[in-house]
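Missing here: one protein chain of the complex. Every other protein chain is in place.
Let's turn to chain A:
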């Protein structure tokens, strides 16, 4: 099961995990990215490149599936306007062994951050807005795989 979804709607991590657990693989790992509400942040908008974003997410998922023996993989990324503490991204993996599940999970979020066409714009309580700058540490995290 490889499932990639780009959506404006919220997702339910419990439901995603339950589907991965139902595969009977023995190990499930997950990552949830959440909007940080620090510094007076009012909301976060996720801009994306329609068409390419879905393709890039699928390519990243396919790459993970080719590198690790996964029985299941779920990658969900939201777009649109999100409030502080809302969930942005979900990565879930299922494998027979924990190492593959954990490594594939880390790989998926590292590559999703560095290789999928999304951009974050922060709006603060004082009305100012700011595009989040890419960080070299994120490229380094993606490059280690």
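The rule is simple: a residue touches a chain if its C-beta (ideal position, glycine included) is under 8 Å from a C-beta of that chain, and two chains touch if they have at least 3 such contacts; residues count from 1.
FYI, contacts and distances are computed from a predicted model.
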| item | value |
| --- | --- |
| Listed names "Glutamine--fructose-6-phosphate aminotransferase [isomerizing]", "Ectoine/hydroxyectoine ABC transporter permease subunit EhuD", "Rod shape-determining protein MreD" or "Molybdopterin synthase sulfur carrier subunit", with the criterion being the UniProt name of the chain not displayed | "Molybdopterin synthase sulfur carrier subunit" |
| Contact with the hidden chain (one of A:27, A:65 or A:114) | A:114 |
| Interface residues of chain A (partner: the chain not displayed) | 33, 46-49, 51-52, 55, 77, 88-89, 109, 112-121, 131-134, 138 |
